[in-house]
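Note that one protein chain is taken out, while the other chains of the complex remain in position.
By letter and in written order, the chains are A, B and C; residue numbering begins at 1 in each of them.
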């Protein structure tokens, strides 16, 4: 019932010859938001304010990306205030989790990004399927109760990706 | 009825802490293969042997990526012989083209990668939707006859991406 | 007599297998600070607070990097608060400018980074030589009065790079 809103800086090196963030660089922005959301602070390291999802996997878990699906809806450039990646859980599977994202202009008021009847216009809409592996065996392992409890508040309807008719 | 087989070098910088090519870096390998396939040599520049798809868009066309869908089936590392990206056309739309890809170990014999009954085991399976825009207006423009003629020999069944049940 | 202090976010993708920012990624941080310092806002675009150096080159100028010299003094990781790149002009040449940089932990108080007797400990010390070319001819062109006036307040002693004895 909630989304994380994670600010991510855009870099000049992300731009292509048209001054738009390159389509591959967009995945770096999603990665950066995902890492922030799941961040495990090391000993003595500060915690991310957005790192609410890290209750789950510990050092015995390797999280791998099984799939990305990314739709580019509108081009965007080197925004002074960067972007905000809205991130939520689209599905909790047995040994996997679907992370959904929308990327917005970081200078827009969060209120106007909210679903209040105003047109919402993300630049990008995406889904990543993450699979949790047991680091010792390399085999998928079931999500635990602590993980489900930490992530359930962030479950919302998944992104509906367009299919060709 | 044919695929292009495009060798792409893997870089040490593509690897993550596990020694595997990072999931975002995989999209750079696909991009490199796609550019090679569509390469327009400049005046006096050599032509790519794989650049058979460049019959179409000219300088009045801007080709944009509308969507990527990428499945990671098996991890791979800094292969001495790089990878081979097999690339074909999954669908010719009105103003768009679906490019399909599979990534294989570059050291394997192409014959054993062929569909001869032996198990085929790509590392990655992916689809990109490209849309052709008129560079002057920015609006999608219909594919021309020359483009369709150049691309039709490379139309094969599209990749079937796994959906969650 | 002044330095610019430009905050730059570190990305997870900048890290190597040891959890340190990769030596090549460091140059991306310097590039990001340099672009911010010289930023020319487009029409209607916001101005960077740090973009005090943009008085000079206009659209008839192409600025190229002729040289980088970068010393890595201490490793650093994915700092929650990113880094601060201190940037100044080490030398104003006829058709070139030497940009000097030091990279500091972004969470440190600027006061304690100041030269107040406390040990200053940058992670990185670097110099870039930029050359201004006339975009039409490609030939180096002399710096103008407006450029010199804009940049002179930021001239300080250049970084002294270590040489092997």
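Criterion: a residue touches a chain if its C-beta (ideal position, glycine included) is under 8 Å from a C-beta of that chain, and two chains touch if they have at least 3 such contacts.
These figures come from a predicted structure and were not determined experimentally.
A.B. asks: Which listed residue, C:66, C:121 or C:146, touches the chain dropped from view?
C.D. replies: Of these options, the touching residue for the absent chain is C:66.
A.B. asks: Considering the complete complex, identify which of B:28, B:125 or B:141 is in touch with the unshown chain.
C.D. replies: Touching the chain that is not displayed is residue B:28.
A.B. asks: In the complete complex, which positions of chain A touch the hidden chain?
C.D. replies: Counting only chain A, the missing chain is touched by 13, 15-17, 19, 22, 24.
A.B. asks: Touching the absent chain: which residues on chain B qualify?
C.D. replies: 8-9, 11-13, 28, 31-32, 35, 45-46, 48, 80
A.B. asks: Name, in rising order, the residues on chain C that touch the hidden chain in the full complex.
C.D. replies: Counting over the whole complex, chain C touches the hidden chain at residues 18, 23-24, 27-28, 31, 62, 64-72, 75, 91, 93, 98, 129, 161-162, 164.
Just so it is clear, only the chains that are shown with their structure count from here on.
A.B. asks: Per the centroid of Cα atoms for each chain, what is the distance between chain A and chain C, given in Å?
C.D. replies: 31
A.B. asks: Between chain B and chain C, tell me the centre distance in angstrom, where each centre is the average of that chain's C-alpha atoms.
C.D. replies: From the centre of chain B to the centre of chain C is 38 Å.
A.B. asks: Where in chain C do residues touch two or more other chains at once?
C.D. replies: Chain C, residues with two or more chain partners: 13.
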